[in-house]
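Reading through the C-alpha cells given below for one structure.
Every protein chain except one is present and positioned as in the full complex.
Entry: subunit A
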C-alpha cells in the first residue's frame, strides 16, 4: 500500500494507452474539454485528441477498464467507442516513407538542376568537371534512397516473371545514373544526373498522391470503425463481475450484458428479458425480443434490460467471424484485378526496351562506338520512361476523389474508381440502402404542439430505437419540462407533466403483426404512433437515372418478400427476398459468371460477402463497420444520388486517364525519333520531361468540377 501512495501523481512507466473513436469531435472547445476533463479523472495520466482521425489516445492506469474510460468520456458529454488494438498502420508508414523519399528527391533535383543550368549556359573545362562531380555526389545517394520504392516493386515483379510500370522506370533510372557516372569519370560532355533525379521526383509525386488518397479515405472509415465489443463483464461463482477481453472469453462463461451494450460472444440467454437489435446480421430494424433459452449472437445490441448470457461460442467460432471469413474469400477475386496503368505498362515496357536495344544495335551497325551507341540507348530509355504515365493516373484519380469527397463520397483507392467505371449492373440491398434503415414515425403532424414537446422529452430519456426515431423526427422542437422521468425496461418511459401522467410505452394491443408501433399516453388519452422504414428520399429518381444510363437493376434483400413488394412496385424493378448472406454471395457469383460487372450497394453485415464479391461496391455511411471497410466507396447522408454521381465521375476519370495515355504516347512519338537520332542532350531531356508532366497534370485537373 505504501509503495502505491509513493507513486501517486508520478507518471508511472507501466501505464497503458487506449484509443477511443469520438465521432462527435468538431471544434477546439471539444479538444480542450476532453483533454482537460480526462486529465482530472483519477487513474488517467493524460489524453491527447487527434482531430483528423477523430480519436482520443488515453494514457492510463492498467487497472482502469474500458467501460470506465468510456463512462469518463461520456461524463464529459461525448459518445465514444473503444478502438481495437491499433497495431501498426502499414499504409500510413508507407505513406511517410514515400514523403521522405519525395523530400530527398525534391532537394536533390533542385540542387542538381542549379548546377546543370550553369553547365548548359556555358560552364566549361574544370568548372563543368567540378559541377558534374558535385551532381554525382548528390545524385548517387538520392537514387539509392529515393529510388527504393521503384526498385523493390520492380524486383518483386521480375522475380515473379511479370513486368510492371516500375521495371522500365528502374532500368531507366539505373542505366542513366550509371552512364552519367561513367561520363563524369571520363571527363565527358554530358551527364544526365538531373534527368534521372527529376524523373524520380515526378514519379514519387504520383506515388505519394496515390498513397495519400488511400490513407485519407481509410482514416475516414477508420474513424467509424468501432470494435463491436472489446470484451464483457464476466460473472464468477461468488457473484462478482470482472471485465474480460473478448479474446479471453470461453464457452461456459456467464456474461452480464447491460442495456445499450453489444455482445462480445455468441451465447444463450439464461436470465432476464430484453430486445436485441440484430440489424447488423439481418438488416431488419425491428428489435427481436429474447428471453431465457434464446440464442444471441456476438455483435448484437442489447436494447431493453440487463441479461445474463452463457457463452456458447467465442472468437473465431462466432457467427460474425463466419461472415468475416466468407467476406475474405469473396474478396480474393477483387485483388486479382489489374490496374489500368499496370495493364498499359505490360504493353509499354517490352516496346520501350526493344526500342532501346534496337537503337543500340542500329548505331553499332552504322559504325558508332560502343560508348556512343550506349549513350543513345540510354537517352531513348530516359525519354520513354513512363513519367507521364506514372503521374497521369494518380493525378486524375486524386482530383476525381477530391471532387467526390466534397460531394460526400469517400472512395478508397484509384483501382476502385477504375472498377466503378466498368459496372453494367447494380444490385441494391433493401433495408438500410434503398430505405433509411431506421424507423421513421408516421403521422406525427396529427399531434398538437404541446404533445410533441412532451413526446420529445420522453423520447430523450430512452435509448430505445423507436425513441431515437422520435427524437430525430422531432429534432429542433422544444422539449417540455416533465418530472419523475423513469424508464422501465421492456415497458417504456413514464413521467409527469403538470397534472397529467404521461408515458411512452409499447402498445398494449398488438395492432399490426409486422409494423412497429409505440403508444403515447397523456392522462387517460392514448395515441398509437406507428413507425415504418421509409424509402430514401431520392431512391426512385436514382433508379430511373441508372436505368437511363443503361444499367440493369436488381434488388436483393434478406427481408420477407411481402416487405419488398412496395419498393419493387415503386421503382419498377425485380426484387428477390429471403436471401441469407451466402445466398446473396451466390447470386453475385452467378451474375458474374454471366459476364456482368456488378456494383453491389448494401449496408448490413449480411451484405458483406456480396460487397466483397461484387466487381465494385458502395455502402452508405450508416452501414455496419464491416460493410464500410469492404466497400470501395462510402457515401454520406440520407440521399442515394451519390451512387449515380460516383459512377459518372468514375467513367469520366477513366476517360481522362486514357486521354493522358494518348498524350504520353504522342509525346513519345515526337521525342523518341530525336533520341534515336542522338539529338537528345540533357537540356532537351529536362525540358521534354517537365513539359509532358505538366500537360498530363493540367488535363487531370479538369476533373475538379466533375462531381457537380
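As a convention for this text, a contact is a pair of C-beta atoms (placed from the backbone, for glycine too) under 8 Å apart; a residue touches a chain by one contact, two chains touch by 3 or more; residues count from 1.
The rule is short, and it goes like this: contacts and distances are computed from a predicted model.
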item: Protein that the absent chain corresponds to, by UniProt name, given "Cbb3-type cytochrome oxidase assembly protein CcoS", "HEXXH motif-containing protein", "Phosphate transport system permease protein" or "YeeE/YedE family protein"; value: "Cbb3-type cytochrome oxidase assembly protein CcoS"
item: Selected residue (touches chain absent from view) among A:68, A:99, A:158 or A:324; value: A:99
item: Which of A:68, A:110 or A:636 contacts the chain that the document leaves out; value: A:110
item: Residue numbers in subunit A that touch the chain omitted from display; value: 27-28, 31-32, 35-36, 49-53, 96, 99-100, 103-104, 107, 110-111, 114-115, 126-127, 130, 134, 138
